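One structure is given below, represented as structure tokens, and several questions about it will come after.
Complex shown without one protein chain; remaining protein chains in place.
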């Protein structure tokens, strides 16, 4: 890989997230991007064209020389890439809406990444991700695949287990927590270190340091009042006793694990009130966004992006690309093969932990052992993830049922069976492996 | 320890289980019991006297020379013991009834050994068990403490972690499964081997062998229809798809983990129908039992014992004592320190696995790795158990809350907080460590 | 496998060890052997005929109905076997003599199983053992292969790693230690339990129990004077300080690891005095033995067998066959896949540890952790074994050199290179994988 002249390919280039990513690359000092290629399926032509035009305006305004291309020839694009960023969505937002509704029927959490909704998304997405990765393996085995596609941890684990490509999974939650703390304390983001561990959307901040000083208990006290929020999740404060019992900052997604009944109730209320599920809301935001993108006068990121969720996504992606491309040694919290980073989890699991990233890739820091207060839940969910990946790859209905029975957000084996039946029926078009 | 002339002490000697145990000892070929000492608290005098008289009739009828004594001097009795059997119940059946009712208030399973009920029992029982064990450590460190007291796995783990005594925990579920299979196939119980692993009341039979022949799939097919039942648990068949997904025979207690909603509903119906919880039923059975025991004509085990639960308890206890006392090498499924028997669990956990038992003690067989389909649940519950033991010993309310939040039968952190509050209030007399 | 009517095949049936094995089977109560088939290569016809005739006389004298057959059709014999016993010797005693002489040239221990001699034997033997095992895998995958062929640990590890057959490795050292202790104390051999662990010819007795009583320190005191000897190893006492530092009974082969200089000196003296290496002595004993076997009046085991080494070999083999065939649950020290029996060694290593043996096979008991005083040496030799097996299978000269450099009995990388060169040259006929 050349230090300058980086070539980036975005698969699912017509996504509404693309402009933010482009903005991030434009702001990246030191990194010289040569070509940016958006790849999508022909059915997504209209969206990709709108996004591409808007991005070209952003590039032009920034006075940058980045060349932006679009193509439907995925294989051709992959062959030329230094970095491949994936943000495709199998079945689109319509399938996501279904993922959210099916579990709700049986009183279970309906969510894009956790619970039975995340399970359904994994079954649809993993085979497509593996197909892409095997293509990359053939035409360009040294490229980096940076995976944004949710459920990010499971997709990355499938990629690392079943292909030989170089892949790192990303999530915006860790950087959001770090930046939120930096802002609150008015310190340089560089000064903040997080001792954070777990799985994607199931992680915990065990230690918070500013310039090496441990300020964890300060933050925990603060957390017993308001809170760091992520737009994807309904705003909610943590109970002070819960924070006291943990002595750690939980990923906001823990709300689903610790208050599933309340989350189900809220989701049902939204649906009954006619506001629909999160997918329905996102569809509306996307309409606004694309209206803005289409507007030839629009040369800045529209305000609606804030409501889209995914804060700092581009920031962490750019950090990662810089470290890999420029051999900058940075500590970044990413989704990587566990090895012995968390010794209580299988070695070939993907975990979300701090890694030293440079031109060689992401080397996880040792971060075990996990405290008993969350170790069991993480192990339980990892077993669920392992079974889910296995089911997605083999199309085994038995393994799929075993997976769902291990998901803490599925309340019984009976509900697991009903949800599985509905998923396999209603998403049949996207699940050929189960045919 | 002398090979002949074994001295056995039963702590909680006034228990309705004692006569069955005595019967087991009377039937044990090879084992020569010298003295059997029942120990209880003065408040239990009446029951202990009734039990002792009845047992003396059993001994006399068998033509045995066993001497049966009663005492309230626990320390004195412990000092003379080769084997100490514990079956005391802190707070009696009244406390158990409370354990069952508190969780039900909040829609959670109310049960003696699993869920929040087992948690409450552990908090009350562990300090008393440790006190007894430390006494034994002082006066007779080479004696064997055979623990029947529920939750048997957690109590045994507390004993092995916090004292230096030699202790083995027992449960009747493994032997019940083995004997049920032997009966169904009309083979010698000795011919049946179980490849079984997990925790007390959370175990799985991975392999079933008759004279070394693997008959697991045969049994699984059979299991998809009727089933091996344990009197403690409402009769219920396993769903065939669930058995297919597992490929293993689950401990009947798994009904609580996989169908908690249904179990709660049944428990509530029983209460609403005026039949009360399991504790209430047991109280009635106990009345019958003691009426029978009191009857001077009664010289055989009364039929009501069958409804008491605990089938084969005496059989497995006698097997264990024979192996230890006579250096017989037998494979028995017991609750022992894990070491590396199940490598995905902490080394100082207590697990329920096959062990080679002889005069040296119980040496667990290697039995890892665990299949992903149940590994996560077992790890989750083990973390809960570890936190519960820690809370029982330290009296930390924070650790207690962390424990309950890790119990898969507690549906939310909110319910965990309510249940914990009620337990600490309503059992305050039995929980001085939290004062 | 039928409980009665066991069919046993001995590969390398013309070995001088066969009659002792037959005697063991004749004495085995309970075990009913139907057919015993000796298999050898045509070049071994004369020896096999002599052995077969002698064994038939032993069978006749015992009044047994065992049918003894000979054949050169190995595949045909394997297809009919319940148990396959291997005691072949690739290259015969002549190759062994070479194994002993090559290292001596460079001042290194020359021995059949440890050091560079054992390395050479492994390179020759493993491919032949694997060929046999793959044949068995094809024609009779449920048969048991009981491996006597040295180096027994490495050969068994190769079998378990590279084939799917059921194999257990045997050595006579553990049973010799147990029986020696039983004799010394005049107790029933059944009363003695050994807590023994390590690798074949690199094992340690950490605990000795009689009827469950720990008598280890008694034995250690006794050991500081005379000692349990094995005929294969020149008689030698352990230094009392060494025993004190260990607190364990070392396998007699430890003499090679802890006193290599002295062992080399003795071996050289034997050679210079014209007595040759151990192989030369064995050749002479074999001549005597075959003279006795040939004698039609000979109907008992000849006295010269005692000088042949291998005491109790038949005893442990028969114990193992009885446990497997009759589903007798016995604790036997065997060479098995480690799993987590010794957690500081790789899971797919073969280790020499106590196992519970019944009709299912040999399930190792948990026996970790190893004391630091011997852990490192065992790990070092296991790495050497792993590399040696890898070299034997792949024919990689680089891996072979890495293996020798890891053998503690090879004094330098320079000597390793010289010895490897000589082995590959002088045994070229037996090492086609390196061609």
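First chain written, first letter: the chains are A, B and C, and each begins at residue 1.
Here is the rule we use: a contact is a pair of C-beta atoms (placed from the backbone, for glycine too) under 8 Å apart; a residue touches a chain by one contact, two chains touch by 3 or more.
Everything numeric here is computed off the predicted structure, so don't read it as measured data.
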Could you run through the displayed chains and say which ones the absent chain touches?
A, C
Only one of C:138, C:217, C:237 or C:398 touches the unshown chain, namely C:398
Among A:62, A:356 or A:393, exactly one should touch the missing chain; which is it?
A:356
Given A:79, A:139 or A:191, the correct residue touching the omitted chain is A:191
Per the touch definition above, residue among C:276, C:395 or C:408 touching the missing chain
C:408
Taking the full complex into account, find the residue in C:151, C:198, C:260 or C:361 that is in contact with the omitted chain.
C:260
Mind pulling the chain A residues that touch the left-out chain?
1, 3, 191, 193, 195, 207, 209, 211-214, 324, 327, 329-331, 339-341, 343, 354, 356, 358-361, 363-368
Go through chain C and note every residue touching the omitted chain.
239, 241-242, 244-247, 258-262, 344, 372-373, 375-377, 379-384, 386-387, 390, 398-399, 401-402, 405-406, 408, 411-414, 417
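The rule is simple: only the chains that are shown with their structure count from here on.
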Other chains in touch with both chain B and chain C
none
Based only on mean CA positions, could you tell me how far chain A sits from chain B in angstrom?
45
For chain A and chain C, what's the span in angstrom between their mean Cα positions?
56
Multi-chain contact residues (two or more partners), chain C
none
